[in-house]
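Following this message is one structure expressed as structure tokens.
Note that one protein chain is taken out, while the other chains of the complex remain in position.
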Amino acid sequence: MANEAKTTSEYLLEVEHLKQYFPVRQGFHTVMLKAVDDVSFAIRPGETLGLVGESGCGKTTVGRSLLRLYQPTAGRITFDGKVLLDTGEQYDENGRPVLDASGKPVKGPAIEPDMFPFRRQMQMVFQDPYSSLNPRMTVEDIIGEPLDVHKLYSSKAERRDKILELMELVGLNAEHAMRYAHEFSGGQRQRIGIARALAVNPKFIVCDEAVSALDVSIQAQVVNMFEELQDKLGVAYLFIAHDLLVVHHISDRIAVMYLGKVVEIADADELNGSPIHPYTLSLLSAVPIPDPETARHSKRIVLEGDVPSPLNMPSGCPFRTRCRYATEQCAAEMPPLSDRGDGHMVACWNK
Amino acid sequence: MQGTDREQYKKRQFLSAQIDLSRFNPSSFEKATDEEKKQQDVMGESTTFFRDGMRRLRKNPLAMGSIIVLAAIILIIIIAPHIVPYSYSEIISIDGKRDKSAANLAPFEYSKMEQQYMDRTGEKLFPHIFGTDSLSRDYFIRVIYGTRVSLSVGVVAAIMVLIIGLLYGSIAGYFGGKVDLVMMRIVDVIYSLPDMLIIILLSVVLDQTLEPLITGTVFARLGVNMISMFVVFSLLYWVGMARLIRGQILTIKNNEYVLAAKCIGTKDRQILKKHIFPNILSVVIITTALQVPSAIFTESYLSFLGLGVSAPLTSLGSLANDARSGLQSYPHRLVIPALVICLIVLALNLLGDGLRDAFDSKLN
Partner (left out) sequence: MSENNTLLQVENLHTSFFTDNGEVRAVNGLTFRLDAGKTLGIVGESGSGKSVTAYSIMQILAETGRIVEGSVKFKGEDLTKWNAKQMQAFRGSKCSIIFQDPMTSLNPVFTIGYQLEEAILLHTDKTKKEAKERAIEMLTLVGVNEPEARVKQYPHELSGGMRQRVMIAMALACEPDILIADEPTTALDVTIQAQILELMQELQKKMGMAIIMVTHDLGVIASMCDEILVMYGGRVCERGTADAIFYHPAHEYTKGLLRSIPRADNMNERLVPIGGTPINLLQMPEGCAFCPRCDAAMKICLTQKPDEYRVGDDHLASCWMNVKELYDSQEENGNGE
């Protein structure tokens, strides 16, 4: 079967032209909310890709769509050489859809395999340590659930051993296995959530704002744990967050999103050192730096106005309404991501 | 760094001016062990959600009072028929002869025949605690049986409403989309029917259709009216329950732990069983508890209209209805069943509120 055929690739996960639209009813009309609009990126085994952007830019949706927790509108996702979604659209090398003679997009066969086997390899850690754990379950049952679902043990004793092992791995006291989630602090709950994700021994974890809700001192504990687990287990992360300093610290590469589109992808240090896209520039300059001396001398590029509503997106480049460099070309067409050397990809006509 | 050194020197200057070091001894500055530190940092006592809720419930005097009242009522209606030598349908008779003078007795009053009998034999007859009715039946035992009927109608109706509502609501809520749309429109249609009219029509129709169906079965003992009452309640009142459960499931479904379960690969049925039901349980129990008094009310109301249980079986509502005719001379016959209804309904409502305060996580 085509689906089973392994293609050799340096990437663990490849996302191509992912689109996730949600119908939104406005009175009697149904409008499409383009939460994720034509996003492509790839992650190597054991790598961390940071995904940053402001609220409503679609970064959380990217994480959920690629795990097919939503039904993506279009796109092709390959994991470990296997296709886990292909809606069949064809694209040319410039990223434009291939059209047939009548102007309709050419469609190949759509592939949508059962996600169940993939769930053992791709997991997710959630933002809210309060709502992501079932308050009526003990820690043991929460961590044990993936083991139960994928039948990863042969006896009750083995199940318990595995759970205790996982608790130890994330730094939880094994004595607390029979306690309920609400008895723990935010940081400990997040550890429980991580242990649940690790139970199936995945190769890839989506960390959706996994440290955003935690206090600074606890945040560092969890960030460190993510890094240590990566060294130990070789998992790859898609680390979604809005805190640029944390993302910079943990990521190998960073992708910046604005209104459903990726505007820049680069190596973490490269992106922070020499950002190219005007949005990335202002985003980085706006980060409050915890250092009085630097803060006094830094010059913020304060963006005018607000993010446009995703229901009423500007034509062409979505950032053009707030961009100092916007030209007519920006209004006409969305710039494609182009390589500016060393895999530093930027989607901008003018920079 | 020079700046740091200067800062350090300054700090020492400041400190030595403020602190008298002689009051410290070196052992104070030994490093504390991890053990010692841990003692300071205790995790609170382990409590489960249920235990926590029960503790809150116990602190609520109104709810606890209601539990005591309800327990007392239930105890009385179970035990009393074994002690009181009269039956709810029995017309009082002395030595096999019908006691015509025993009609409309006041509480604790004996009829002429009874008085004569007691004088003659020296034996003490059991008093008529609430007197008797116009057909010379002991009123106390009738109230006891009326309460039994009313309570069981309430409880059974609430449970039936729960079962239907739970099934319907959880299917609509969990699957959402078109399924939900269609199912909820049906609910809307049922909601838009005037419920009293339907109840009255249904109970009339059901009486006739059910009669041949149940003769000879266990249900026959309950009486057609009682059965039709259950059916009417469950057919009408499940819509409210279904709506509530659907709403609850929609809220719970949006929690990240449900998404996490999907991400793990948990099957729909397991998600419902392990993640959704346990979390709506408290709300469901509370609503069911509050459904009981409303069913009792409706039953009483129907019986009052003469559509309730059939004679000689009685309910609190039909007792009140019967008492109307002699209202001026025997007001206690209306007051007693009315009071019992009030007591039960009030206690159940207060208990339901208490349960909600104790267990509904949204309020905590």
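The first chain written gets the first letter, and so on, giving A and B; residue counts start at 1 in each chain.
Basically, a contact is a pair of C-beta atoms (placed from the backbone, for glycine too) under 8 Å apart; a residue touches a chain by one contact, two chains touch by 3 or more.
Remember, predicted model here, so these are calculated numbers, not experimental data.
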| item | value |
| --- | --- |
| Touch partners, limited to displayed chains, of the chain removed from view | A, B |
| Touching the absent chain when the full complex is considered, from B:L15, B:I79 or B:A106 | B:L15 |
| Touch with the omitted chain, as defined above, among A:P23, A:P292 or A:G341 | A:P292 |
| Selected residue (touches chain absent from view) among A:K34, A:R136, A:H150 or A:H248 | A:H248 |
| Missing-partner contacts on chain A, residue numbers | 54-55, 185-188, 215-221, 223-224, 227, 242, 244-246, 248-249, 268-269, 272, 282-283, 285-296, 300, 302-303, 306-307 |
| Contact footprint on chain B, counting only the chain that is left out | 3-4, 7, 10-12, 14-16, 18-19, 21, 24, 26-32, 36-38, 40-44, 55-56, 59 |
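Note that only the chains that are shown with their structure count from here on.
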| item | value |
| --- | --- |
| Centre-of-Cα separation between chain B and chain A, whole angstrom | 48 |
| In the complex with chain A, residue positions of chain B that touch it | 43-44, 46-49, 255-257, 259-267, 270, 274-275, 278-279, 361 |
| Footprint of chain B on chain A - complex, ascending | 64, 67, 69, 115-116, 119-120, 123-124, 126-128, 131-137, 145-146, 149-150, 176, 178-180, 182-183, 193, 196, 200 |
